[in-house]
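This report refers to the structure that appears directly beneath it.
Every protein chain of the complex appears in place save one, which is left out.
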Amino acid sequence: MAGPAQPPRITVKVQQQDFDVGQLQAALLSGAAAEGAVTTFTGYVRRDNESRAVEVLELEHYPGMTEASIEAIALQAATRWPLLAASVVHRVGALSPGDQIVWVGVASTHREAAFSACEFIMDYLKTRAPFWKKEYCEGSEHWVSARRSDSARADRWKQG
Amino acid sequence: MAGPAQPPRITVKVQQQDFDVGQLQAALLSGAAAEGAVTTFTGYVRRDNESRAVEVLELEHYPGMTEASIEAIALQAATRWPLLAASVVHRVGALSPGDQIVWVGVASTHREAAFSACEFIMDYLKTRAPFWKKEYCEGSEHWVSARRSDSARADRWKQG
Amino acid sequence: MLKVLFFARVREQLGCASLDYDWPEGGLDLDALQARLCAERGDSWCEVLGQDNIIRAVNQVVAMDNRVLCDGDEVAFFPPVTGG
Partner (left out) sequence: MLKVLFFARVREQLGCASLDYDWPEGGLDLDALQARLCAERGDSWCEVLGQDNIIRAVNQVVAMDNRVLCDGDEVAFFPPVTGG
């Protein structure tokens, strides 16, 4: 017998430490075998970014606002799609090529909701969440500038 | 200096044993820090399916055709989106609620390709790959019938 | 000789997972094979193989339409798939 719908379990963490995608995915599950689908996204530091050889990528955030705004976007995703759980981990500090930067996991009964919500949250993280990347390449450093295609991508959700 | 594009690494497995999503994701990476994005999908056996309490889900496949057809669809995905790697593991045999059924992982430089290809491969697995599910519920058993919405979903890729 | 395979509900309804079908003089196409199985094996086979959502594959590729078979081909009959 199905009770009233539970609110989705939302967790957001901004941290320096690395994370274990297997553990994060396990923590997303309720243990009640209600989930039919989990979609995850993991972002990594690429060695080559627009033909520059990246040595170190440094990530800065706005403590407090970053966490709160990601939580707000996850809750918004839960009003658009029937989600059971959503979890976001985003690293800050100095990262190296190959390092994990961000993980987004979404659990739902069906895959359509899991895919759409995961992509929606990622688009937000790329375009609206207050994070900034600085690249260190061959002795010089520079702030990464926003990709225009990312903004266009986030805008398309407004028409949804 | 970028060499000629490498063909994407594609692996497909149909197996009875459970799998470890963390290990599968690690195996998807080349070690060259070329990947910027990995998208994964994990399907689970739900306890309740259309208000039936599922005790056991049995999965049958067409040995040979199943593996070959999944590999073909992963290669097709790689012609539509720039992929670095794609991996599919699908379980067969008797599964219980909460068990993992299927895992699809896709690595790319950018997230758009990773999301689209992962969803594309999953839609194929749901609608075209030769797998059949049989549910055992409260003393009775029956074959799961195809969801019409799944076919409609796969069809939309034809217009892509 | 043809190798003929049946899967899932079709396999259960026929009580048969696979059979070897002697290659007939004059050859055979997919529709003809299906008609012969029906004629030779009786009403219950007719009923099962006559279901309009039956999918047919030749050499592990789904055949949307009728097609000519060759000696040694592998033919499969199965219901709509439900994977993932």
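Residue numbering begins at 1 within each chain, and the chains themselves are lettered A, B and C in the order written.
The rule we apply is simple: a contact is a pair of C-beta atoms (placed from the backbone, for glycine too) under 8 Å apart; a residue touches a chain by one contact, two chains touch by 3 or more.
Note that the structure is a prediction, hence the values are computed from the model and not measured.
Student: What are the shown chains that the omitted chain is in contact with?
Tutor: A
Student: At which residues does chain A meet the chain that is not included here?
Tutor: For chain A, the residues touching the absent chain are 43, 59-62, 64-65, 68-69, 90, 101-102, 122, 125-134, 143-147.
The definition used in the following text is that only the chains that are shown with their structure count from here on.
Student: Of the chains shown, whose Cα mean is nearest the mean of all protein Cα atoms?
Tutor: That would be chain B.
Student: Rounded to the nearest whole Å, what is the centre-to-centre distance of chain A and chain B, using the mean of the C-alpha atoms as each centre?
Tutor: Inter-chain centre distance comes to 22 Å.
Student: Roughly how many whole angstrom separate the Cα centroids of chain B and chain C?
Tutor: The separation of the two C-alpha centroids amounts to 27 Å.
Student: Give me the residues of chain B that touch two or more other chains.
Tutor: Residues 43, 122, 126.
Student: Can you list every residue of chain C that touches 2 or more other chains, as numbers and ranges?
Tutor: 84
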